[in-house]
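With one protein chain held back, the other chains of the complex are shown just where they sit.
Labels run A, B and C following the written order; every chain starts at residue 1.
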Amino acid sequence: MEDKHVNNNEKPKDDSQIIAESIGKASLIEPSMEPSTVHKGVYYGSYLELNNLLSLQNLESSKVGKPAHEEMLFIIIHQTYELWFKQIIHEIDSIRSIMSTPPTPERLNGVILNRLKRVTEIQKLLVDQISILETMTSLDFLEFRNLLVPASGFQSVQFRMIENKLGILPNTRVQYQQHHYHSFFSEDDRQKLETSEKQVSLLQLVIQWLERNPFLHHEDYDFWKSYRSAVDQILQKDLERVNNNKDLSDDMKEQAIKDINKNMESFQTLFDEKSYNEKLEKNEVRLTYKALQSALLIYLYKDEPIFHTPFLILNYLTEIDELLTMWRFRHTMMVQRVIGAKIGTGGSSGYHYLRTTVGDRYKIFLDLFNVSSYLIPRNTLPQLPPVVQQQMEFVWQLH
Amino acid sequence: MEDKHVNNNEKPKDDSQIIAESIGKASLIEPSMEPSTVHKGVYYGSYLELNNLLSLQNLESSKVGKPAHEEMLFIIIHQTYELWFKQIIHEIDSIRSIMSTPPTPERLNGVILNRLKRVTEIQKLLVDQISILETMTSLDFLEFRNLLVPASGFQSVQFRMIENKLGILPNTRVQYQQHHYHSFFSEDDRQKLETSEKQVSLLQLVIQWLERNPFLHHEDYDFWKSYRSAVDQILQKDLERVNNNKDLSDDMKEQAIKDINKNMESFQTLFDEKSYNEKLEKNEVRLTYKALQSALLIYLYKDEPIFHTPFLILNYLTEIDELLTMWRFRHTMMVQRVIGAKIGTGGSSGYHYLRTTVGDRYKIFLDLFNVSSYLIPRNTLPQLPPVVQQQMEFVWQLH
Amino acid sequence: MEDKHVNNNEKPKDDSQIIAESIGKASLIEPSMEPSTVHKGVYYGSYLELNNLLSLQNLESSKVGKPAHEEMLFIIIHQTYELWFKQIIHEIDSIRSIMSTPPTPERLNGVILNRLKRVTEIQKLLVDQISILETMTSLDFLEFRNLLVPASGFQSVQFRMIENKLGILPNTRVQYQQHHYHSFFSEDDRQKLETSEKQVSLLQLVIQWLERNPFLHHEDYDFWKSYRSAVDQILQKDLERVNNNKDLSDDMKEQAIKDINKNMESFQTLFDEKSYNEKLEKNEVRLTYKALQSALLIYLYKDEPIFHTPFLILNYLTEIDELLTMWRFRHTMMVQRVIGAKIGTGGSSGYHYLRTTVGDRYKIFLDLFNVSSYLIPRNTLPQLPPVVQQQMEFVWQLH
Partner (left out) sequence: MEDKHVNNNEKPKDDSQIIAESIGKASLIEPSMEPSTVHKGVYYGSYLELNNLLSLQNLESSKVGKPAHEEMLFIIIHQTYELWFKQIIHEIDSIRSIMSTPPTPERLNGVILNRLKRVTEIQKLLVDQISILETMTSLDFLEFRNLLVPASGFQSVQFRMIENKLGILPNTRVQYQQHHYHSFFSEDDRQKLETSEKQVSLLQLVIQWLERNPFLHHEDYDFWKSYRSAVDQILQKDLERVNNNKDLSDDMKEQAIKDINKNMESFQTLFDEKSYNEKLEKNEVRLTYKALQSALLIYLYKDEPIFHTPFLILNYLTEIDELLTMWRFRHTMMVQRVIGAKIGTGGSSGYHYLRTTVGDRYKIFLDLFNVSSYLIPRNTLPQLPPVVQQQMEFVWQLH
């Protein structure tokens, strides 16, 4: 229903062509608010649909005639969560849209960066927000908890959509009560979930973008070859240094060589494209081999101008993952504190389910975290050929 | 309109007497969620009215055919603010209601404390939330700013109601554009404001509670007399010590005596009930003389068991004030950063108005802050008569 | 070496009996700072020993002639952690001292509360502080990482002391590299650890305090009996309601009865003192049976005045646990992000060790979290006998 605040106050005027229409669009006039203009143009309350918004808090406990003071908080905090989820979806969708637009979506890296940052700022808030819910004591929650059966935060469609749009695959999800997660949603919601599962995820778009990195090969330069030979040299030197060190006892030498061998194995896995691709098929890794190389290139040469924003973007992606995990973790602890983990109900309690979702399994950009393991110190980093480095320049000089 | 999610999915069943009705109210059954129960009973999305909630974001920029990406954030952040304002009002109203219920509202000090704490937790969130809005750049805001004319956050009825319910008086408000703040609201909203101005404010209820403090006088004990004589003695000793100190140069002695005199004057004001009451009438102070004494008593003897929760309550009240001020301050800075303070438009800019609201003028419990000035060190604190102290005891012992 | 700032500036004066000595102690003089007084009395820099403090940042990378910019951050952040750990120990020790002082330590519940709160405020900072370290990229860390071998944050004696003083038992600790945690410390530090292990822990003192709760039995009133009979009644009613409900299908009935039975079992465990004590001996629970009852009494009747501060104290204890866990969790994630979890080095990596410490195993007050599972709704709570309730009163009335 329309908010007819104006009518309450005065009868519609002839100059109903409101000021906003006539002047407001004039672009350099500082919007002013004076009583004479207030009842024309946009009104704060109507713009935000406050009459509607503030009437959507309907307590189940009121319906049964025993209004529980704390249920209001329960509703409002969940509603603010959902509003923020909508905003996060708005941002992710816009980034996905930019990144799907040929030919050079990275032209808008500044915009992408800003929106990813915003997502993390929202996520921080969502994590902190749990402190508010923690002011509700267990005893107070009991006053209305049973009235909500079987509703559960598990059923937040938007949260699941965020996960899907970022790139969580349906089959990585932990089953809840031995059922596919769809089972807990209404038909309408299930359709939304399916749609979001089918869309190109942010992860996929990031992979495509990384694969476009033109610096993996440039004329004679082959990043992967150059990186690999640097790694080999370092490991070789490590080995020599240990072998030539007369101060080491046999035990220590043995241990050191064992460590180096482990290290070599770990890098071996990295350099074996075939076995990497097998992992990819099994979903043990998510970045393609080429995308992984590209990420490594960016992490290692992040100081080159052309990588300044790409590096920041990769960082924000891992931060989004980190904050999602943090949210799950704090949420789990809050549940333990307010609800407890009932002894005897075994693995089926909400608390125990939630614990299983806090881990690497739900990290979308896990491979980016793991890239850290493959970095080599700056002083061992192969020098870039001048012709390549020049292409990466981007400074206060007209070419 | 009803959210009929169930119907989308399956036709209503005979056992439509939902589980919640039949078992859910059984109070010790841990609510479980299984696919078989999901479509009976309460559903997350319907409970939170998500269909409605998530359709209230109507961009002005979309109406004119030029959807501005950032307007979504602008709407959603304001809507979450308003939801939280509703929650704060819910808490303040409940506290006001408890504190108005004779004979011993302080029986529920634990509840009051918890709700005040919750208000501060919400306020912290509201302050932090500004960081999210700060991810919107000035240039992006310009895309839709003029379309909102003349709407303004100034017109948040709920925010004004919070101020009124806490105890801000209409005549302490800074005028905006030389007009009474009512002028900027619709007729409906104006009525809500007036109602909230007429209600007994939290400040008034706090005063009444403080005045009931039975320890101001108890048999022979007179707190005010005892406190006053302690102050006199300290000041007297200060003076003697300075006068007898041969190491002080004349200049230093003079300065020291001047300082002590200033101090004496300051305490004089405190001990002069008549002049205090004059200030009260002029609204320069807000606590009555008796309430001020009671607050001082609590602050000085906060270690006595009976004052543990009262002291915490007074602390949360000042924290609410502090966080309100902080919110105003961060809001002001955000406006400066995103909108700027146009040179030339003078004192009428939003930024300049906002600056005037960040100060003691809007502190409801300012007198509680000032009490700090009148504290005296613990070692100079008059010993309480045993009979009084015993009454303040409240320990792990049955009487 | 003494900070002789005074001498740098002017020769010592005859009135070296500084102002602080002569007047400063006068207790109501507002401390003033004027140039004439600045060089007498306490000086900010000397008071804080800044000359020393700011010379303790000695970079290993500087020693080998290759100063790494980021190592400064690494040192300073750890030094601030250690300063805050000292403060936490200061607070915990003072609380332990108060709680060990007969006859009625709870007289100072206000002080205990305040210091517990401070500990949580510090902990929040320590968690947030990790964000600063996360601005150090993996590549930058590699510049000096190997120079620090084998030093590790694991070796923070103060952090281990905090854990011990709170009540973590040496044998609950996860072994690191199959060794007792002592093995990684110097002899001096090991002695400090042993001392802290032998002290009465905060947990033990909390147990003693809870056991003193005089309301477990009072004349005819027996809390445990009253609580148990309430639980029995509820469960009985649950069962009846299910059995009499004709709308339930056989399947649903069966499931519901199964749920109630699980519930009954869970409460059975609670009511079986013998089996509870067996768990206690195996360290599966940490509160004694009596202390657990006392905690439950406080949680259920938290609205009674005498339980206002005890309830808050129990809450802060669980919050300390929660924040410790949070710190471990964020720390783990930071390690994963900055260092990575090298593929191939298996369970021995720092990351994998850290993950094992984030869980219930390290929760000192885990039993308090679990109490939530045994709460019963307010409307089923047995009414306290008037004579008991009166003893719990603590209101604005002189007896």
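Note that in this section a residue touches a chain if its C-beta (ideal position, glycine included) is under 8 Å from a C-beta of that chain, and two chains touch if they have at least 3 such contacts.
Remember, predicted model here, so these are calculated numbers, not experimental data.
Contacts of the undisplayed chain with the visible chains, over the whole complex, involve A, B, C. Within the whole complex, the absent chain has one touching residue among B:Glu194, B:Glu240, B:Glu265 or B:Glu278, and that is B:Glu265. Note on the undisplayed chain: of the listed residues A:Val64, A:Leu169 or A:Leu248, the one touching it is A:Leu248.
Summary of contacts with the chain left out: across A:Phe223, A:Tyr289, A:Phe311 or A:Tyr351, the touching residue is A:Phe311. Which of B:Tyr47, B:Tyr299 or B:Tyr353 touches the hidden chain is settled by the complete complex: it is B:Tyr299. Panel shows subunit A; residues 14-15, 17, 19, 22-23, 25-30, 32, 34, 36, 104, 106-111, 113, 209, 212-214, 218, 231, 234-235, 237-238, 241-242, 245, 247-249, 251-252, 255-256, 259-260, 263, 267, 302-303, 305-309, 311-312, 376-377, 380, 391, 393-399 of it touch the chain omitted from the view. Along subunit B, the points of touch with the absent chain fall at residues 137-139, 142-143, 262-263, 265-266, 269, 299-300, 302, 318, 322, 325-326, 329-330, 333, 336-345, 369-379.
Across the interface with the omitted chain, subunit C contributes residues 5-6, 8-9, 19-20, 23-27, 29-35, 37-45, 47-50, 52-54, 56-58, 60, 69, 72-73, 75-76, 78-80, 82-84, 86-87, 90, 94, 114, 117-118, 121-122, 124-125, 128-129, 131-132, 135, 137, 142, 145-158, 176-177, 179, 183-189, 342, 345, 348-349.
By our rule, only the chains that are shown with their structure count from here on.
Under the contact definition stated at the top, the chains bordering both subunit B and subunit C are A.
Two copies of one sequence, subunit A and subunit B, touch each other mainly through matching residues, since over half of the numbers at the interface are common to both.
Chain centres here are means of the Cα atoms, and by that rule the chain farthest away from subunit A is B.
Subunit B and subunit C have Cα centroids separated by 29 Å. The geometric centre of subunit A is 31 Å away from that of subunit C, both derived from CA atoms. Separation between the centroids of subunit A and subunit B, computed from CA atoms only, is 34 Å. Within subunit A, the positions touching two or more other chains are listed as 137, 142, 342, 345.
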